[in-house]
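For this view, one protein chain was removed and the others were kept in their places.
Order of writing sets the chain letters: A, B and C. Residues in each chain are counted from 1.
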Amino acid sequence: MTRKVCVVVTARPSYSRIRSALVAIEAHPDLELQLVVAASALLDRYGQVVTQIEHDGFAIAERVYTIIEGENPTSMAKTAGLGVLELATTFDNLRPDVVVTIADRYETMSTAIAASYMNIPLAHVQGGEVSGSIDEKVRHAITKLSDLHLVATPGAAERVIRMGEYPSSVHITGCPSVDLAAEVAAAMTEPFDPSLEYGGVGADINPARPYLVVMQHPVTTEHEVAKDQVDATLGAVHDTGIPAMWFWPNVDAGSDGTSRGIRAYREHHEDAPIRFFKNLAPTDFLRLLVGSAAIVGNSSVAIRECAYLGVPAVNIGSRQAGRERAVNVVDVDHDRDAISKAILDRVQGGRCAPDPLYGDGASGPRIADLLATAELTIEKRLAY
Amino acid sequence: MTRKVCVVVTARPSYSRIRSALVAIEAHPDLELQLVVAASALLDRYGQVVTQIEHDGFAIAERVYTIIEGENPTSMAKTAGLGVLELATTFDNLRPDVVVTIADRYETMSTAIAASYMNIPLAHVQGGEVSGSIDEKVRHAITKLSDLHLVATPGAAERVIRMGEYPSSVHITGCPSVDLAAEVAAAMTEPFDPSLEYGGVGADINPARPYLVVMQHPVTTEHEVAKDQVDATLGAVHDTGIPAMWFWPNVDAGSDGTSRGIRAYREHHEDAPIRFFKNLAPTDFLRLLVGSAAIVGNSSVAIRECAYLGVPAVNIGSRQAGRERAVNVVDVDHDRDAISKAILDRVQGGRCAPDPLYGDGASGPRIADLLATAELTIEKRLAY
Amino acid sequence: MTRKVCVVVTARPSYSRIRSALVAIEAHPDLELQLVVAASALLDRYGQVVTQIEHDGFAIAERVYTIIEGENPTSMAKTAGLGVLELATTFDNLRPDVVVTIADRYETMSTAIAASYMNIPLAHVQGGEVSGSIDEKVRHAITKLSDLHLVATPGAAERVIRMGEYPSSVHITGCPSVDLAAEVAAAMTEPFDPSLEYGGVGADINPARPYLVVMQHPVTTEHEVAKDQVDATLGAVHDTGIPAMWFWPNVDAGSDGTSRGIRAYREHHEDAPIRFFKNLAPTDFLRLLVGSAAIVGNSSVAIRECAYLGVPAVNIGSRQAGRERAVNVVDVDHDRDAISKAILDRVQGGRCAPDPLYGDGASGPRIADLLATAELTIEKRLAY
Partner (left out) sequence: MTRKVCVVVTARPSYSRIRSALVAIEAHPDLELQLVVAASALLDRYGQVVTQIEHDGFAIAERVYTIIEGENPTSMAKTAGLGVLELATTFDNLRPDVVVTIADRYETMSTAIAASYMNIPLAHVQGGEVSGSIDEKVRHAITKLSDLHLVATPGAAERVIRMGEYPSSVHITGCPSVDLAAEVAAAMTEPFDPSLEYGGVGADINPARPYLVVMQHPVTTEHEVAKDQVDATLGAVHDTGIPAMWFWPNVDAGSDGTSRGIRAYREHHEDAPIRFFKNLAPTDFLRLLVGSAAIVGNSSVAIRECAYLGVPAVNIGSRQAGRERAVNVVDVDHDRDAISKAILDRVQGGRCAPDPLYGDGASGPRIADLLATAELTIEKRLAY
């Protein structure tokens, strides 16, 4: 019998991370995909991921607006609550056999609560990882609500089991985001210039010459210092003199601070060799990465996809603390000088060896198979 | 400096479980109590706990209506979501230093999410216990969102730590519900007759003669069989011929099934020696227990308070599976004959020896002291 | 081109009132029916209208749980808000060409706000009538949000136009509830005994002998006196000695008071010739009315359907104040003696002449035709 698999996509990064699995679910003879698009994935301000999803050919079962404005912890909590309220109606109407939630953004908890309270088996992609702050709490709480754990790495599997989950419910699938990276890297033949399609504002950057990719998100529990932190990175990149492609932050507590920092820099450095982008299609972003000299900031892309791609990464601050790292990553604090020194070192070192730590490029089909064949149950206890 | 402690009470049992801690918090020179009453604790149908709270002399900071009708898994999920939405506004206005959530009812997750997303340190009372089904998931997910763990038993402490919490954040306090039981038992001098104050419907029961207390809740993930299950218990109690004081179930998925079973029984057995009650004040319920020959059903009271009180308990079905038990408890399945036999055995065996497994009667002050002195932080990671 | 017509049914009475129009919409070649069932229409406690709807063969597009428990003015307001929140998502997914809202219950405002804020043309059935209290405010506020007015009577049409609506947008259709009454009356051949199918509790009533039908709802703005009011009616019916079929009230502020009154009466008058029913299918209720000696209480059925049926009606209190009346209605206050005297007078007077004031039995097709052909616009101003 065909299983109805409801996947809830709430943001740009969760779409990138799940896309190859969506393709595999849709292609699987025993699965029916019910794709729900919610939260910031629907919003202009965050690059309207929904347009990309439609462009990629997926049918959207429901659209659910849940982001309550404020960009502060109160509005984040309210957004999570509204998400539960809305997704419960969605699931009641779609009647899925299994719900899939992705990673650890604050809105993913809404999916987890709605599904588990409604006695719908819940599959969690990318549990068991270690980072920091609220993401960490959310990720592990979702693990405790989930019935099927589709984790990226052996370390993640071990942690999920140590938290008391049944080993039989934990599967190392690798991360589907790496599938996309593998595909893109294999297909690339020449440098990718994002300004042609996406515009962006700031300097013209030649993608055939060495350039940095910078992506720095505010850290939720430190949202007041978000501006200081982005200021350090801006200063450091400025100091290296290496051209950079820079991305605006996700919606999150603190993103106003980060955005203010970027705007202030732009007003005082109109001629800096930096170009600012709102958002790229996931594949285009990967093209940009494949061609880059290094990635700078605190995005998980640097840790995950870049492990496979061998792109050198300068990871700043606490946001990715505790995640398993391949050799491509060096860590620094929010210190202008330390950051600029690390960037120069990494760029000089050149491309790293590929590492399958977060995936080998075949995670999507593996996830689809597990969704089609794993026993689906909602009964569980602590395994100890 | 005084710490503002916000305690959210959402149901009758959570009030009973936290009452002695509320008294101690209010009396503590370094604490200020902010008591929020929400969900079924505000509703007539569930005995209007709020009236009892006011009668006990507590000032109520806010009242929050969150129960969405339906008594099915969808409406439970929506209730949880609405709770987050509302409590976020409440916390934003009250600005507590620490939020306290109790046990594992589905609405307690709302408190946990609102507080943790708002970067307010979260203390969880009664984590780490093992029972079954959705309660189990909720309880451990709350553990992963909590910063301070005030657990009842050594076994609970061990499990919380094994789930990856910092040992320094885990404190064995015993359960404050036992404080109340201890107080009531010490003060009792004669049999308590609930019909005088609470009425109830059905037979007249003489509290000076042996009687049973029966309390059976539907099990969330089995809500369709709730009626069959209560039918077995009704038949078994009927067969023993021992008079019984019987309680209507809590609001929960399946409570309609349980209520239907009780109503059907009543229509066909008008002369049965059973009296049905909607709800008693916690102290009166404990008086009733202290005087009883045995407690029957699946209430946690049988496991916890009755361990200290030495009241024999017949625990039916899976609802309390995995909880640590003292010698007073015997477990049976939802089988009419097995239940009636267990009741007769237990009643013949007489009162058991008191056991401090779930508390020694001084948990409330211990919890207040920890809320006043423990380091309050929202930063945590897996301890492994 | 086919128009998608979304009808939102939120309660038992609104289903009865719109049923013949639903049949006509479904049968209309230019219309596609999108039926949304929400609020108390989904709940067991209020007779689960949804089951009747399915039994009548309608496909349900979405189910939306919106009732927040409390049965007080605060929870009613919150229910209205939750309804807007949910129905906006529903309309966003269904994309109707026109939304139909019915009458004036507090939840109908949710439909009106969601549709009008979303720029979807809104048709209002049964606007322009005059009754009292919050219903009155809600009804006229919905008129000001509506684009197409499908009113029951000439008086209603005049009032809607006086409130500033374009005369061209106001159509006298009669009330579709009368269609059903006409159909049922035409088909009846023998007395209808509701106890066979519906059970009910209380005395056995012979439907071949004269009996009363009693239906009394709490009045929203007087919810504290709901119990006193039902007590007067209970006493009056008791005094007449005429057997009665009595109905439990709708969910509404005050319904707990009404229910308490009924329960208290039952406990003290076990032998009274009254049988209590939770709810009947609309057609069965009409059968019961057609065979009755009189209807007593404050239901609008007495004013509307009974005008056409010629059933004598004793209307109590302010709930129907201001509605146009045919000769079948006599009004009395909440006074036990006045009520019993009015009942006896009416019953002696016998059946009244039919009056088409609220409809001639063909409203449903008239409404469907208007929904198919009327200009649909959302642009309007005060007509003066």
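Keep this in mind: a residue touches a chain if its C-beta (ideal position, glycine included) is under 8 Å from a C-beta of that chain, and two chains touch if they have at least 3 such contacts.
Note that this is a predicted model, so its numbers are computed, not measured.
J.: Touching the absent chain in the whole complex: find that residue among B:Glu69, B:Asp92 or B:Asp231.
T.: B:Asp92
J.: For the full complex, which residue in C:Val7, C:Leu31, C:Ile67 or C:Met109 touches the chain that was left out?
T.: Residue touching the chain left out of view: C:Met109.
J.: Among A:Gln34, A:Gln52 or A:Thr74, which residue is in touch with the absent chain?
T.: A:Thr74
J.: With the missing chain put back, one of C:Ile67, C:Leu85 or C:Val329 would touch it. Which one?
T.: Of these options, the touching residue for the absent chain is C:Leu85.
J.: Contacts of chain A with the missing chain: which residues?
T.: So the residues of chain A touching the unseen chain are 40, 42-45, 65-71, 74-75, 78, 82, 256.
J.: Please output the residues of chain B touching the missing chain, sorted low to high.
T.: So the residues of chain B touching the unseen chain are 62-65, 82, 85-86, 88-90, 92-93.
J.: Could I get the residues of chain C that touch the absent chain, sorted low to high?
T.: Against the missing chain, chain C presents residues 73-78, 80-89, 91-92, 106, 109-110, 113-114, 116-119, 130, 132-134, 136-138, 140-145, 159, 162-164, 220-221, 321-322, 378-382, 384.
Note that in this section only the chains that are shown with their structure count from here on.
J.: I'd like the Å distance between the centres of chain B and chain C, where a centre is the mean of that chain's Cα atoms.
T.: 41
J.: Could you list the positions in chain C whose residues touch two or more of the other chains?
T.: Answer for chain C, listing residues that touch two or more other chains: 65, 82.
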